[in-house]
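What you see is the complex with one protein chain gone and the rest in place.
The block that comes next holds subunit A.
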Amino acid sequence: MVDVPRGPMPPQIIPDTVPPDYLPPPAEVKDVELYHAHSWITKYVFCQDAKIIALQYAGTALAIGFVALVLSWLMRLQLGFPGVFAFIDVNAYYQFITMHGMVMVIYLITAIFLGGFGNYLIPLMLGARDMAFPYLNMLSYWVYFLAVLVLVSSFFAPGGPTGAGWTLYPPQAILSGTPGGQEWGILLMLISLILFVAGFTMGGLNYVVTVLQGRTRGMTLMRMPLTVWGIFTATVMALLAFPALFVACVMMLFDRLLGTSFFMPGLVEMGQHLKYGGGSPILFQHLFWFFGHPEVYIVALPAFGIVSDLISTHARKNIFGYRMMVWAIIAIGALSFVVWAHHMYVSGMNPAFGFFFAVTTLIIAIPTAIKVYNWVLTLWRGNIHLTIPMLFALGFIVTFVNGGLTGLFLGNVVVDVPLSDTMFVVAHFHMVMGVAPILVIFGAIYHWYPKITGRMMNEAMGQTHFWVTFVGAYLIFFPMHYLGLLGVPRRYYEMGETAFVPPSAHTLNEFITIVALIVGAAQILFVFNLIWSLRNGREAGSNPWHATTLEWQTPETPPGHGNWGKELPVVYRWAYDYSVPGAAEDFIPQNQPPQRAATQASLQPAPGE
């Protein structure tokens, strides 16, 4: 029997001494012709090119994100200077916190990581021409856009948006004591979430199938950049977790509109016996957190992946412990499905659950810690370029370690009891799933902007943006933990008179508000830089950071429709060949055949000679 090689050649088989005439085996399937846009509408509006869809996702997410930023300003104004701004009444305050939370978690961070970076980077990093299902991909964006429109429309609906808190806990979410509960607010929120999940599912299936089926020859799973590993794992998790949110929304919609009682026990509202009976509010919490906890990692894993690549590229060093990093991503993804009830230690569920969920929650700290060590060990003995993406990556390490460690307080069931529902929780989750991933988003935008536009972003503006954002965010959220330690509850319109909160805590609140206003304003500079650099940025060339991964090896910058020229790239090595001893340069692109590297290495004197 003749052993004919089929498909991608496994990496081990290619020896270092490949004969110069070595050709990789032919592809298993022929290159397919993509749908080519004929008009402006099909090219820029109803577009099927993943790169344009990525920009549509990112643009929409950043736009709605700015709404959330303004909402955070308004709520901080109330907390720092209660009673000064008459238009921020109780209802408005609860509407602001609810919409801020929901927009940041779902419509900004989830959408930009998966819909934005996922769409742009998966095909390019894997050497594919586009996503597996371009038409579905287009539909995914437009359903997401519709979800955002429905969400925004609730600001203008009678009664305004819902003020139920982003967790939307029934019964209050659909009763009259909560803003929007008996009006349009909660309905529009639920419908928008249902649309979001539908839209995400279309995109998510695409990302998964493209990663599994669309890799170019030689791109084995264990050669994928960690960015793709992070986005891929997060997408698989999202496909499993979002259905729980979807059914919870549908059931609550039924409770609100059709009078079912999935989540509604017998209750008396303001002296009136309601017709509900027999349902369980805790059931909703289980469904919500079965989605909600994986959601934390759906946001975190793409950030983990991207920051690994930023650190490796800008420290000119291979990521330390690549295989461990991949397995840690997978372990975190799997474990995150068995920790959800750590959000419910004081929910009134059977307290014996606390033992199980505290153990699983603290176990997840171990693979997470391994990731942190490996980032830090990648810096160690590197050649660190303090570029703006690197600065943001360093900011991520600090804020993520800080937020991760405070998670050990809240995950450890009995410690959670006094801290739960206080400002400690607010500080913790903002640090770990707000500030940390957003610093990665910024770093990633500075990093990939040259590929997307062909120009570098302005360095001076970038520096200012980094310093104000990072230092400011730390000054906001680090001291906030101590308000929670005092016992200040979260979701309080005003603290009022209490014996246990000293007046100095109010000074701290004023300080936090002022810093928040400054950090928010710095984001305007970022947007200005995005636009300004389009025309005035320095020409970037195709690979300004001297990176190894395939997206920097495209024949055109920005990459054209179909990404590659006539031939798809062929991959010969992993994504982290930085500073390989004896190599001509301090990086070897993934698509550089081994013999060239070997030849050049033999011509170069070894370092130190």
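We adopt the following convention: a residue touches a chain if its C-beta (ideal position, glycine included) is under 8 Å from a C-beta of that chain, and two chains touch if they have at least 3 such contacts; residues count from 1.
Note that contacts and distances are computed from a predicted model.
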Record-based protein name (UniProt) of the chain missing from this complex, from "CO/xanthine dehydrogenase Mo-binding subunit", "NADH-quinone oxidoreductase subunit J", "ABC transporter permease" or "cytochrome-c oxidase": "cytochrome-c oxidase"
Touch criterion as defined above, residue of A:240, A:415 or A:584 at the omitted chain: A:415
Contact residue for the chain not shown (choose from A:42, A:172, A:260 or A:542): A:172
Residue among A:330, A:405 or A:518 touching the omitted chain: A:405
Touching residues on subunit A - with respect to the absent chain: 90-91, 94, 163-165, 169, 171-172, 175, 177-179, 181, 265-271, 273, 278-282, 315-318, 320-324, 346-348, 351-352, 354-355, 358-359, 362-363, 365-366, 369-370, 372-374, 376-377, 379-386, 391, 394, 397-398, 401-402, 405-406, 408-409, 412-415, 417-422, 467, 471, 474, 478-479, 482-483, 485-487, 489, 491-496, 498-500, 502, 504-505, 508, 576, 578-581, 586, 607
